[in-house]
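The structure under discussion is supplied below as structure tokens; questions concerning it will follow.
One protein chain omitted, others in place.
So, subunit A:
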Amino acid sequence: MSTKTDKIDRLAELTAQQESSSGASLWREALKRLRASKMALVGAWIIAVFLLLAIIGPWVAPYAPGQQWRGEVFVNRAEFVGARAENWFGLDHLGRDIFSRMLVGARQTLLLGVVSTLIGLSVGALIGSFSGACATLGGRVGQRIDSVVMRCIDIMLALPSLLLAVSVAAVLGQSMTTVMIAIGVVQIPVFARLLRGAMLVQGGSDYVLAAHSLGIRKRRIVLTQIMPNSLSPVIVQATLSLATAIIEAAALSFLGLGNPDSAKNPEWGVMLTQAQNYADSAPMMAVYPALAIIITALGFTLLGEAMREALDPKLRG
């Protein structure tokens, strides 16, 4: 009898200890909060569907993106083919199946958003962290360096982003890579400023002072103390700028600087651009890609917003 209760007590003790010794890191807690958020759920589902389409799109598309239905669309007579059983979203101005082109274009669009954001994120974070490290722990010389770097970034920020992208695209010539680089370059100053600002805030905090007083080397303070605490706004910004990257790519395509081989490699931004010429006679041609862009952008924005809320230590319950 008594041995049994002892065993139960022991078990209770053990499980209790296991629970308390695991320790929940801030990241893990944020993930938990993220899972509980409806906004994040909706955003994640949209992105998941988008990702799935990007992967399987070319195989499930009913027709090849370049395949034409001849003799049905007459642009000069304003005769278009709308949605029908054969072509769910109708035909475009060259008699191609819009539904198939959108499925195939999902991959291109995603690639563009991810790659250009990655370019902006990596280069921007590199510049921002260098500048932030100089400003917080580099002494007087470091502050001078930071000041110079930041003025250059400010110049980039002062230029209208589309103008900056157009000039980059003009220099590099017309291609998909150009669009990615151009949009990435536009994002650089945003990420650099954001990371540097966060690092400055963290650099003045008590625990950095404490790390300094412990005798930890400056390089290590930047890596283990300042950086991990400065990253969350940058991560959030990355999810948000994925959405803007897609829209900016559409703008670049609109100006004729985007994908040159749009027949075989359709992309939503380009489709939207081409559709606007026939907006009076075939408005639906523009609606499909526009809706797709809006929904995808919404998905990324929702997830980004939810991430920001989850990572904000002030909202921790």
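One rule holds in what follows: a residue touches a chain if its C-beta (ideal position, glycine included) is under 8 Å from a C-beta of that chain, and two chains touch if they have at least 3 such contacts; residues count from 1.
Definition applied: contacts and distances are computed from a predicted model.
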{"item": "Complex member absent from the view - protein name from UniProt, among \"DNA ligase (ATP)\", \"Thiamine pyrophosphate-dependent enzyme\", \"YIEGIA family protein\" or \"ABC transporter ATP-binding protein\"", "value": "\"ABC transporter ATP-binding protein\""}
{"item": "Candidate in contact with the missing chain, chosen from A:R84, A:R217 or A:K264", "value": "A:R217"}
{"item": "Which of A:L209, A:A279 or A:I294 contacts the chain that the document leaves out", "value": "A:L209"}
{"item": "Absent-chain interface as seen on subunit A, which is shown", "value": "17, 20-27, 205-207, 209-217, 220, 224-225, 228-229, 313, 316"}
